[in-house]
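Have a look at the structure below before the remarks.
Here the complex is missing one protein chain, while the rest keep their positions.
When the chains are written out, they are named A, B and C in that same order, and each has its own residue count from 1.
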Amino acid sequence: MDKSDQADPSKIVQHLLNNDPFSQWIGVEIEDVKEGFCKVSCTVRDEMLNGFEVTHGGILFSLADTALAFSAATYGRVALALDNSISFTKKSTTGSRLIASSKCINLTHKTGVFECKITNSSDELLAIMKATVYRSSEEFLL
Amino acid sequence: MDKSDQADPSKIVQHLLNNDPFSQWIGVEIEDVKEGFCKVSCTVRDEMLNGFEVTHGGILFSLADTALAFSAATYGRVALALDNSISFTKKSTTGSRLIASSKCINLTHKTGVFECKITNSSDELLAIMKATVYRSSEEFLL
Amino acid sequence: MDKSDQADPSKIVQHLLNNDPFSQWIGVEIEDVKEGFCKVSCTVRDEMLNGFEVTHGGILFSLADTALAFSAATYGRVALALDNSISFTKKSTTGSRLIASSKCINLTHKTGVFECKITNSSDELLAIMKATVYRSSEEFLL
Partner (left out) sequence: MDKSDQADPSKIVQHLLNNDPFSQWIGVEIEDVKEGFCKVSCTVRDEMLNGFEVTHGGILFSLADTALAFSAATYGRVALALDNSISFTKKSTTGSRLIASSKCINLTHKTGVFECKITNSSDELLAIMKATVYRSSEEFLL
């Protein structure tokens, strides 16, 4: 396929965010996009906490999953998460800045393995996720 | 420890939900609680979708993570998720009922392994999660 | 495809074991085979222990991975493990009987999710594994 026929990684990611209501609710901001890489961020609000006044694990996962989906989409084809394994390493709470960076560490025609690290603004690791995606044949035409 | 000193599983779970803003935002309803088990549910809303008009993976994970936290808390001590591995098996969308059942499959003094299945109202599997928790010494006093 | 053209699940699994030197070294015995399911077993020997006189985690994983590969192959196509997540729940040692049962919990055209439990002869859970496989188009012709 001619490289010029492919959608631009930044355009794909912006398009995905524009149409993704839950990532918008989280307040996802796009920090950086390259082929096989996406860095996004958000700020924890009171409504994102769990019963211990700590950021709900689901928020950390959701941000990481959005970063994953965006980074996998940069190759120009729709990709679906098959399996995500996340380890939680440090608590955060209201006002914390969450920064998730997902990068491809292996890509085949039909699958990909990605790693996503979530840090706070002091660059402390909050969580790390390893994920496997399935790459459909459907292309982004933007 | 005298069994009568322990908080009741249902009271613990209700207490956790009452103080958990994100689970409330998701619309979590408690369906069933036993020692080592918790079943919760919610209904997918438009604002929970991703860029493909499909329930965001973070919503499925969040519901499963809430079920996990609640089921782990039924033993009377605060438990923290260390590692969660989730596999996504079927799509859902606005209006879908999500039902997450988390049960303990192994418990030691300081750790526990849990499995959580998420189904829709037709009992089709949407996702399955395996998780490891760390059990702190802090007890629920309700 | 005509069902009669497909290889029989038991024949496929026996063929795989006959050609699998490491599973033979472990001493894998086939206990039960059905479409989407395989149960295998082995007995722990001294040379399978780690530095704590406990069965090496790699032995438990290897037996589970063999059960996984065999159960995935019962559908008649070559399948490759993409991601395996294993939780260790109980120790075993020399003389322990290890029994691994892998069953399919979700199957699509190109991928599958399997769960494998490893127990001892007292039916105590030693480990539990969740795995995702990629299904190639290559068929077993036996």
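Note that a residue touches a chain if its C-beta (ideal position, glycine included) is under 8 Å from a C-beta of that chain, and two chains touch if they have at least 3 such contacts.
Only a predicted model underlies this, so the values are computations on that prediction, with no experimental measurement involved.
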Per the touch definition above, residue among A:Ser10, A:Thr43, A:Thr89 or A:Asn120 touching the missing chain:
A:Thr89
Contact residue for the chain not shown (choose from C:Ala7, C:Val33 or C:Ile86)
C:Ile86
Residues in subunit B touching the chain absent from view
82-83, 85, 110-111, 113, 130, 132, 134
Over the whole complex, note the residues of subunit C touching the chain we left out.
15-23, 25-26, 46-52, 56-59, 61-63, 65-66, 69, 78, 80-88
Since one chain has been left out of the picture, which residues of subunit A touch it in the full complex?
85, 87, 89-90, 105-106, 113, 115, 125, 128, 130, 132
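Rule of thumb we're sticking to: only the chains that are shown with their structure count from here on.
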Using Cα averages as centroids, what's the distance between subunit A and subunit B in whole Å?
22
Centre-of-Cα separation between subunit C and subunit A, whole angstrom
33
Listed in rising order, subunit B residues that touch 2 or more other chains are 85, 87
